[in-house]
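For this depiction, one protein chain was excluded, whereas all remaining protein chains were kept in their positions.
Let's turn to chain A:
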Amino acid sequence: MRKLLFESLFRLPFTEQAPSLNDTAVTELAAAVGHAARRRLGRSLSIREVDAGSCNGCELEIHALNNAYYDVERFGLRFVASPRHADVIMVTGPVTKNMREALERTYDAVPNPKWVVAVGDCARDGGCFAGSYAVVGGVSQVVPVDLHIPGCPPSPVTILQGLLALLDRTAKSAAST
């Protein structure tokens, strides 16, 4: 234990440079967030993640955001346990009928102003599960979506680009009020 801790004093950090903002994500976001992001949030966002029926692939990559390579907390992005602490809910999966109510209730529990980020191809329109008797479809069929991050699953970098775009917008709009 001591040896490891000692070593870590000298080793270079694993953390990488922040990626550049993704243009499509920014444009998609600009329209959606523009009207909502009126109030000052400060330069931090608290995220409540909700799996609304995903295969868990998206969760694995969202998890990866917390590893030392990406280390999202340095951008002021934090995953929180309670929807009441959240500014953003990040939703994955083709919302299943069995999860619909839980998603609605989680959304309702998030205080205003709030944003919804749908992560993954399933979250856009149900992906390859669309049309099933057990699936509602995209997240926007259940709660209003501000940003969609595509991929199956999107890589951590792609998710990060989307989140940075969201953060940037909220910070700017906060500054202009």
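Keep this in mind: contacts are C-beta pairs under 8 Å (C-beta built on N, C-alpha and C of every residue); 3 or more make two chains touch, one makes a residue touch a chain; residues count from 1.
To be clear about the criterion, contacts and distances are computed from a predicted model.
A.B. asks: Could you tell me which of "NADH-quinone oxidoreductase subunit C", "Putative glutamate--cysteine ligase 2", "L-lactate dehydrogenase complex protein LldG" or "Branched-chain amino acid ABC transporter permease" is the UniProt name of the chain missing from the displayed complex?
C.D. replies: Answer from the record: the omitted chain is "NADH-quinone oxidoreductase subunit C".
A.B. asks: Per the definition of touch given earlier, which of A:Leu45, A:Cys58 or A:Ala118 contacts the omitted chain?
C.D. replies: Touches the omitted chain: A:Cys58.
A.B. asks: Going by the touch rule given at the top, which residues of chain A touch the chain that is not shown?
C.D. replies: Residue positions of chain A that touch the missing chain: 1, 3-5, 14, 49-64, 66-69, 79, 81-83, 93-94, 96-102, 106, 127-129, 131-135, 152-153, 155.
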